[in-house]
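Missing here: one protein chain of the complex. Every other protein chain is in place.
For chain A:
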Amino acid sequence: MHIAEGYLPPLHAVAWGAASAPFVVHGVRALNREVRSNPESTLLLGASGAFTFVLSALKIPSVTGSCSHPTGTGLGAILFRPPIMAVLGTITLLFQALLLAHGGLTTLGANVFSMAVVGPWAGYGVYRLLRRFDVPLMVSVFFGAFVADLSTYCVTSVQLALAFPDPGSGIPGALAKFGGIFAVTQLPLAVSEGLLTVLVMRLLSRSSKGELTRLGVLVTGAKKEASAR
């Protein structure tokens, strides 16, 4: 989903940078607040960032005959809310842009917008919606991570279609083309990411029960009764 260095016209690069910047600044503030008020959550924050690091380094074969990678942003968004994930996602993208020539500095704004802003928010939204309708926790986590992953790739397709409309069929034609490359490839990978996120959440719900309760992911019996009343 990385748009390669220099592959967005300057105007687009600046516009996406301007769109992403407020989310990242707000995220840094939210992150500072979280670390200051709950120093014990630093470890779990590190683990959420690490999950994104692992998943976005895994290039997995897909049904279209090409390879792509998951994003790993759903987990952190569900645990710590999307603003904090904007920061963790940006750190991952910076690492890849600077050391791997994967993505780039001029396209960082666009890549941050798709992977660290829209993905986490869309995934978190779906997760919260499902939880509100009393869908079981792990099912909600699966669909939250699935949507976070897939929406990231859909946004990348839109970004490229806006920058490079098809000479004949315009932006919709280009969108079909880029969507065919990114979104279709990503479908099975989004399922993989959903399953891996459920796996980590299962491990966390056993090892870090207190932490997940404090973050509001796990609800204790007493609280459940109170909210039912």
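Here are some notes:
The working rule: a residue touches a chain if its C-beta (ideal position, glycine included) is under 8 Å from a C-beta of that chain, and two chains touch if they have at least 3 such contacts; residues count from 1.
Everything below uses one rule, namely that contacts and distances are computed from a predicted model.
One chain of the assembly is not displayed; among "Cobalt transport protein CbiN", "Sugar ABC transporter permease", "Methionine biosynthesis protein MetW" or "Tryptophan synthase alpha chain", its UniProt protein name is "Cobalt transport protein CbiN". Within the full complex, the residue among A:Ala77, A:Val118, A:Leu160 or A:Leu215 touching the omitted chain is A:Leu160. Check A:Phe23, A:Phe51 or A:Phe80 against the missing chain and you find that the one touching it is A:Phe51. From the set A:Arg36, A:Arg132 or A:Arg206, the residue in touch with the chain omitted from the display is A:Arg206, counting the whole complex.
Residues of chain A that touch the chain left out of view are 1-7, 9-10, 43-44, 46-47, 49-68, 95-102, 104-106, 156, 160, 164-167, 174, 177-178, 181-182, 185-186, 188-189, 191-192, 195-196, 198-200, 202-203, 206-208.
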